[in-house]
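The complex is shown incomplete by one protein chain, all other protein chains being positioned as in the whole.
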């Protein structure tokens, strides 16, 4: 722990927190690997991976007020859900589409996350819509402060939203960031830039190198970060979060990552990228990088890592065993929850 | 005509062309004034003005291949239509909604221009949609060239599209310019920036000063121009046109103008801007500025201008007299033209 | 009771809501100093300030999407779409997001959003300032869709929409904004969403309509009354959820159903009403289920002769009632 003198926020992270970051990434990875296995075994019908994105997702979440600030994630954010507080069981409920699933009780495909208690807004599939919701939530934060509405001490103070670089081509991305600029909103828009939108390469998606080049056009801040480096992501998002908390507006972050797996279990990526490319990228594994960083810092031993790994693996095992045995939703559950009952006052949040 | 030594394309314009530019602006103005009068007299039910935008519209059109290159205009572009070849009669048919109207034979409100022979695509009302169409037309130009499809010598080589600054907030604006960047399209997007979207000020629309600051985010060129100076607009659009013709891609131009009138005949601008502001802006009249420039250049006398003015006024008078006397569309015309008949081959353009 | 116009009823409803609950705010194009292009929000900016009555950027998807986010965060937004014709850019946010949020989160998140949308023709607005788009939204489970045709319902429905924890779209018949006048009770009134209104009792023919067409249908009923035809006029008022019972009760009584709407015939809202009657009301029917609607052309033409040809009016409704009565 010799880096404390450096002027980067991650240098002040406690060993416990560093371990928590690493553990979230590792649990995500082990769950993710298991899900592919379950898919191959025909036990689940769909999965989409965070593999390669873990540092970006976890590093970001640790830099905000976790579980309090609003989060509008996208389908690839399973490591983010873990960083926010989910365990393997919650993820398992989703992939098995069990009635107890927090996200949707089996209504939505896996990866369409939701957890109101953690401030995580229900994810749909049409891309980029969540960026507008996040702008609206950030708007609400500012509105409440301005109007002096009663807000608990631990109220959300920013909204974090994520999307893939391909999804930035949507009009909604533009409209949301424009609102963020006009209203100086406490918003962080984190682009998990893996260079592909399913098969479509970055170059077919935009004529610029960094998505953050668009920030200036909205009068907001922009940043680029190595999304395979959890602590670098932490530092960048931390800075963006301070900006948001201090009323200095929104930040658009381009986090360079790589998707180690096909787009989803429905995809076959051989038609559009070479095995060599994938192998080369896999060498830059964000988990192994953080492991090494922590070892170099003296904050972790190889044995610690093995222990942590064994522990998360058994969490995944236990979750699978428990959830697999659960009953499926009742068919008629399809009819529930079309309209919220009651009157608005009862819903005060 | 002493400026020919300056390195600006407008310095090479012939006296006849300079007169044509001025005349188009003047005819637009006189028609525009008449339309407001007709509206007050209850003879027509709607009008929206180009007053204050004439230099931007006419200067732009003279810098492209007029009547050949594609144009996707917006509702404020009446001076642009004149520059493209329309007379007062064509505009009059639209405001009176007569069956002979080129734009729509009375189907659309006035200001929803269309003229296929001039390459002008039918304008609708939802803002910014035309920017995407223009990108598609620019795409078609490039496609035909790449595929070696037979194109006449006088085929369009670029698409020019216009919109107000408020309309740049729409997602379609973003999506269109992104295509232009990705495909290096021969497109010119001219923003007629009058600082208001009906009542909404620029500052409520975007957190930047110049719309063209967005160009970099799409990997296209950006430019700002004094939109009250016809020759400056000509120069800027000329450069953008050369870029398009040469395969060097698209340009986003922010032309600073002012709307001298309310948004339309349905608007009352007193609620949102002061009379002082409007009067001050009117002092910077683009027509009087060009008149003075040409007089200074020795390309026009005050008497020339008076003669030109008398001539355009009588064109407006004659158009009104003729069109007012025409019969309205037959009620059942409402049923025609739902579907184009025939097969696609017959439609080859 | 005060007599006021439909738009005054709306404005009063919003005014009272803004006064009563700081969570309520308005966003939309020109809703601020300009008071809206129809003046629906006139005076509210001066009264409540720019923090509560907010001019948005010109971008409908974000007007609704920001509204959704704010609603999720506990506020009560009223989003104004300037004309129904311009609601399509927000279609994805309304249909895929607002309408599905409660269902997809299994009741965890809800979206108490109100969307106000002036709609309808006969105002010289041409293809893009006249559209009736309600059937597209009444088709979406998870959305409530209401249409006032009286000033009291204008106020009562906007209140009901604000109290509803679900997204509610109010389609406002803009031709009636100033033309439709009526009494509005003082203070709090809430029109219950899901209940039709019997605008006129009658025994010969049932006419189902809403918005401007309900207003016209009442006029048409008076025209045919002097000829001895007794039409019952049902103002459907809430299109989603629809009041099946009131519809079927009326058809049971008259045996004849005419549905009037100003949208295009094919798959306009009246198609569902006709289909519902043709199934559950079949045994009551003494005549074909008739629909009177705009022809299937892309939208209302601008020129007056064409517009009048396209639009439904009291005379056309009276003629359709007569024809059905004579069946």
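Going by the order they are written in, the chains are A, B and C; count residues from 1 in each one.
To be clear about the criterion, a contact is a pair of C-beta atoms (placed from the backbone, for glycine too) under 8 Å apart; a residue touches a chain by one contact, two chains touch by 3 or more.
Please read all numbers here as calculations on a predicted model, not as lab measurements.
Trainee: Given the contact rule set out at the top, which of the displayed chains would the hidden chain touch in the full complex?
Mentor: Contacts of the omitted chain with visible chains: A, B, C.
Trainee: Check the options A:114, A:169, A:194 or A:293 and report the residue that touches the missing chain.
Mentor: Per the contact definition at the top, the residue touching the missing chain is A:169.
Trainee: Can you say which of C:72, C:158, C:260 or C:277 touches the chain missing from this structure?
Mentor: Of the listed residues, the one touching the omitted chain is C:277.
Trainee: Which of these touches the unseen chain: B:133, B:243, B:259 or B:291?
Mentor: B:133
Trainee: Residue-wise, where is subunit A in contact with the chain that is not depicted?
Mentor: These residues of subunit A touch the chain that is not shown: 45-46, 97, 104, 106-109, 112, 124-127, 166-167, 169-172, 197-200, 204-206, 266-267, 271-272, 328-335, 338.
Trainee: By the contact definition given up top, give the residues of subunit C that touch the hidden chain.
Mentor: Touch with the absent chain occurs at residues 61, 85, 88-89, 91-92, 95-96, 99-100, 103-104, 127-128, 135-136, 138-142, 240, 242, 264, 266-272, 274-275, 277-280, 282-283, 285, 287-291, 296-299.
Trainee: Could I get the residues of subunit B that touch the absent chain, sorted low to high?
Mentor: Within subunit B, the residues touching the omitted chain are 70, 72, 101-105, 107-108, 112, 114-116, 121-122, 124, 126, 129, 132-141, 143-144, 146-147, 149, 156, 159, 171-172, 175-176, 178-179, 182, 336-349.
FYI, only the chains that are shown with their structure count from here on.
Trainee: In whole angstrom, what separates the CA-based centres of subunit B and subunit C?
Mentor: A distance of 37 Å separates the two centres.
Trainee: Starting from the mean Cα coordinates of subunit A and subunit B, work out the distance between those two points in Å.
Mentor: Taking the mean C-alpha position of each chain, the two centres sit 46 Å apart.
Trainee: Using the touch definition from the top, which residues of subunit C touch two or more other chains?
Mentor: Counting only residues that touch two or more other chains, subunit C contributes 56-57, 59, 61-62, 89.
Trainee: By the touch rule stated above, which residues of subunit A touch at least two different other chains?
Mentor: In subunit A, the residues touching two or more other chains are 171-172, 175, 178, 182.
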